[in-house]
Each structure stands twice: as structure tokens, then as C-alpha cells.
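As you look at this complex, bear in mind that one protein chain is not there, while each of the others sits in place.
So that you can tell them apart, the chains are marked A and B in the order they are listed, and the count of residues begins at 1 in each.
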Amino acid sequence: MRDFSYVRANSIEAARKAAALPGAMLLAGGTTLVDLAKCGVAQPETVVDITHLKGLDTISVDASHATLGALAKMSHVADHAGIKSHFPAVSEALWQAASAQLRNMATVGGNLMQRTRCPYFRDPSNFSACNKREPGSGCSAIGGVTRGHAVLGTSQACIAMYPGDLATALVAFDATVHLGQRVLKVDDFFLLPGDTPEREHDIRAGEMITAIEIPGSAAARRSTYLKVRDRQSYEFAAARAAVGLELEADGRTIRDLRVALGGVATKPWRARAVEEALKGKVLDEDTVRKASGLAMEGAVDHGANHYKIELAPRVVARAILKLGETA
Amino acid sequence: MTSQTTIHLTINGRDHSLNVEPRVTLLDALRDRLDLTGTKKGCDHGQCGACTVHVDGERVLACLTLAAQVEGREITTIEGLAGADGTLDAVQAAFLEQDAFQCGYCTPGQIMSAVACIREGHANSDDEIREYMAGNLCRCGAYPNIVAAVRQAALEVVS
Partner (left out) sequence: MTVHNIRHADSRHGDASDGAVGGRLSRVDGPAKITGAAKYAFEQQLDGLAHAVMVEATIAAGTVRAIDTRAAETTPGVLLVLTPDTIMEIKGASDWLGNPPTQKTYSPLARTVTYSGQHIAAVVAETFEQAVAAAALIEVSYDETPAIVDLSDPKAGDGIPIDAMTKEWGDAEAAFAAAPVRICAAYNTQREYQAAMEPHGLIARWQGEELTIWEPSQWLDGMARTYAEWFGVPFENVRLVSPYIGGGFGSKALALAHSAVAAASAKMLGRPVKLVLTRPQNFTSYGGRAATRQTVTIGAGRDGKIQSIVHRGVNETAVDGMWVEPLASVTSIMYATPNFSSKQNVVRVNTVVPGAKRAPGENPSAFGIECAIDELAHEVGIDPLEIRLRNYAEQDPEAKKAWSTRQLREAFASGAERFGWSKRSPKPRSMRDGHQLIGWGVAAGTYPVRRAYGEAIVRILADGSVEVESSSIDMGQGTYTILAQTAAETVGVAADDVVVKLGDSRYARAGVAGGSRLAGVMTGAVYKAATSALDQLVGLAISDPRSPFHALQANTLVVANGRLRSPRGDGPDVSIAELLASVGRDRIEAAGDTMPANSTAEDRYKNYTTIATSIPHTEGNYSRHSWCAHFIEVRVDEDFGTVRVSRVVSALDSGRLYNPKLAESQWKGGIIMGIGQALLEEGIVDRRHGRIVNNNLADYLVPTNADIPDIEVISVGIPDLHSSVLGGKGVGELAIVGVAPAIANAVFHATGKRVRDLPITLEKLI
């Protein structure tokens, strides 16, 4: 790891200013930043420690919305009673992410900013070609080991999967990211790789995530998060789905449905085609399984990740069916 | 550019002052500078849990924590877990009794994690213990005995 200088920010303003300087990076939980600095991927000249800022770690929840301070820890949000009852998918996404220790360190703001786990991205000394790291250098993953790579939202330049669990739940429920002056929908905050895979977020120099806001809804209240992976725990997903469901008074007809996917896409992926296909329909297994296939519209595989195209719709279907069973 | 700074750390109730570069992690500060080698390094990337310590009472990974970042916080390592008179913590005693380790290299991390797991209220069933202890890899495969030890200690802590 390159040497850097360390400053501890004592106000949001100071943090923003310090972070706007060239070579400066914010340090929240450090679980992405320190890791990538050791890999030689992140090379900060200055690390701006925001972990001692006061007031940015609050979690407030009521029926109409939840506000998560950017520095709220993943573990605290996961265990928060209000989140559990009003946004179960958010709590489940969080407690199934990483490990208990990492969740005690990692912040929700940092979580949105985490980088891909593409092994080529993470190993600059062995793989010099990576458009995300070095624009224009090429993509080592294409033609290489692609089992964990995305099938949705890919480009010629990059097929890296976005690994975060939380954001998958957030896009399902139309959450927004507060960046000081600007407030963006999570869906818009994350960018497709296109020709500029190095740009992953719509965030500008001098901006900092201060909070995440999630509007409450009946679908959010009846929601779940399903994560499928090789190992039972402490692993990123092969495929995952956040789903929220609201039924009509008849208890069978779908009034509102939210579906977002992860583990298969280059950014948190809202599956609106599935939602539209099922709204107004009676919830039954065949209909749900058929509609879930729509989640994969436009999917492109790179060999070893082909299984994701089969797997992801099943994860979506099972998540919806599970909600249907919980009357 | 080598920028040594002096930092003050409170570890196991004792104050230490250290002259280190900002890039030094808490783990390397403990192991290489303070002769507190009970905290282990298994991967240096947050992937194994061997370096688990408590910061302000919560379990975290020392390998992804900068030493500078935890100035002013209470740090507890495995060396600080037993009582001053050497009385073992309930979790330590349970690990010994249940044979919850073999080579012992993951063990300090497991124990620090287990103490926190119980404190967090995540030790209510065997499945919950397994899930909330999953961040501590054990290649010797002591898992079933670790679950037994955490279950036993959780009961003792409550009663």
C-alpha cells in the first residue's frame, strides 16, 4: 500500500472540502477502501476519515419513510426494529451481507460505493488490462474466468458485477441518495458501464453521501430478500432478489409488486417487466414463474456465467412465492 | 513520502503511544509494534476473521482498520479478555471444555467474535450461532464444537 496522509474530518463541510482535493478519498468503514489500497487498486494520497463525524449515523423510521445516515453501520440498520418491521427486505439484505464483523465496520454510505469483486479488477500486478481501473486498457475478464460476472447491463468495455446487497433492496423501493445539494434515485445514482466503466456513480467532486431515504409502502412492509450462493454465508451472491408485494383485498390479486435483482447485473437492477406482467394478476405459481423469466430480457452471458440466466428468474419467482405464502 | 505520526491507542485498558505511518493497520500495529500477537493475521483482506478485536465493544476486523482511525476508542484484544487475575471469560472456558479449536490460529478471532455474538443477542439457536459466527473461518474444522461452546457460554452469561 502506498503511503498517504491522514486527516480526520470534524464536520461534513470539512470532509467535503478535503475530499474534493485531488488524490483524496473518504474513509468510512474502510472495508472497501483499505482492502483496495492493499490490492494496489485504490491509491489515495490523502485519506479523509469521516468515522468520527457526529450525527451522520442516525437511523429514523416511521411508516412513511426511513432515513439512514450515511455513517449508519450495516449491522445497526439490519437489527433496527423499525427497519425490520417496515422494510424487512432491507434488514435481510444487510444481515446476509459480508460478516458480522464487516457489518459492524461498514457504513451504508460506503456500501453503495463498494467496488466490484471482479478478480481482474482487484489484481493490477497480474492483469494490467481493466477498463474500470485504467480506462482504455481493455477488459481481462472477457475471455477469462467469468463465473461471477454480470449478464445484464454489460458493455463491450466491462462486464463487472455490482456486488452490493443493500442497493438491490433500495432500488426495489425507490430509495434516494442524498448528496448534499442533490438528491438522486438510487436507480439513477448507479451508472451502467457503457464506454466509461470507471464511472460507477453519479457523484461529483466535493459531493458526499449524507443519507439514504426509503419511502415506506405496503410493498416494502411485505418484502423479502433472497440470496443464493455457493456457500451458506460470508459470500457474495450468485443471484439475489429483493421483492415487495401488496395484494388486493381479495388476498390473491397483485396490486403492487417490486422486484430488483442482483448478482447478475452491472448495477442494482430493477425488473420492471416482471412487475408490470404480474400487477393485476392472481398470484399463482405458474404465472409467477413465467413472468419471472422477463427479468432476464436482454441478458448476455460470457460462458461460465450462463447459469445466472437460468438461476436469477428462479430466485425472483421463489421470493415472490414466499411472500405470497406469508398471509 | 513517509509521514510518521504519533497516535495514542487504548488497548485492554492501557494507553499506548506509537509512532507510525498512517497506512499502518491496527492489526500490524498490534502484532509488529506492540507485541500483542494474540490477534492473528490470516488473510489481511477481511476474508477470514482471524484478526477480530473489539472496538468500543463491537467486533471488527483489525486488518481493515487503520490504527489512526481508532484513536480515542476502546480496543480489546484476546489478551484483554480474561480477568486481571487470570480468570477466563465464560467463552474462553467453554472453548477449552468443548475442544472448540485445534491448531488455535483462528481461535482468538473466534473467541472475540463469540463474546460479541452473545452480547449482540445473536446466540439464540444453533442456526443463528452458525450464521453469526460464519465470519470466522476455521480450517481445522472446529465448527460443531465452536457452536457447542458458544451455546454453553451464552447460557452461562445469561444465568
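By our rule, a contact is a pair of C-beta atoms (placed from the backbone, for glycine too) under 8 Å apart; a residue touches a chain by one contact, two chains touch by 3 or more.
Values in this document were obtained by computation on a predicted structure and should not be read as measured data.
*Asks:* Which shown chains does the chain we cannot see touch?
*Replies:* A, B
*Asks:* In the complete assembly, which of A:A89, A:A106, A:A238 or A:A260 touches the absent chain?
*Replies:* The one listed residue touching the chain not shown is A:A238.
*Asks:* Given the contact definition stated above, which residue among A:G55, A:G143 or A:G251 touches the chain not shown here?
*Replies:* Answering carefully, the residue with contact to the hidden chain is A:G143.
*Asks:* Determine and list the chain B residues touching the chain excluded from the picture.
*Replies:* Touch with the absent chain occurs at residues 2, 21, 23-24, 28, 31-32, 35-48, 50, 77-79, 81-82, 88, 92, 95-97, 99, 101-108, 111, 126, 129-131, 133-147.
*Asks:* By the contact definition given up top, give the residues of chain A that touch the hidden chain.
*Replies:* Its contact residues with the unshown chain are 1-3, 40, 117, 119-120, 123, 125-127, 143-145, 147, 228-236, 238, 306-307, 310-311, 314-315, 317-318.
Convention: only the chains that are shown with their structure count from here on.
*Asks:* Between chain A and chain B, what is the gap in Å from one C-alpha centre to the other?
*Replies:* Comparing mean C-alpha positions, chain B is 28 Å from chain A.
*Asks:* Can you check the complex and tell me which residues of chain B touch chain A?
*Replies:* Residues 1-3, 5, 21-23, 25, 44-46, 49, 52, 58-61, 63-66, 68-69, 72, 113, 116-117, 120, 122, 130-137 of chain B touch chain A in their complex.
*Asks:* Which residues of chain A touch chain B in the complex?
*Replies:* Touch list, chain A to chain B: 1-6, 8, 27, 29-31, 34-35, 37-39, 47, 49, 51-52, 75, 79, 98-102, 104-105, 232-234.
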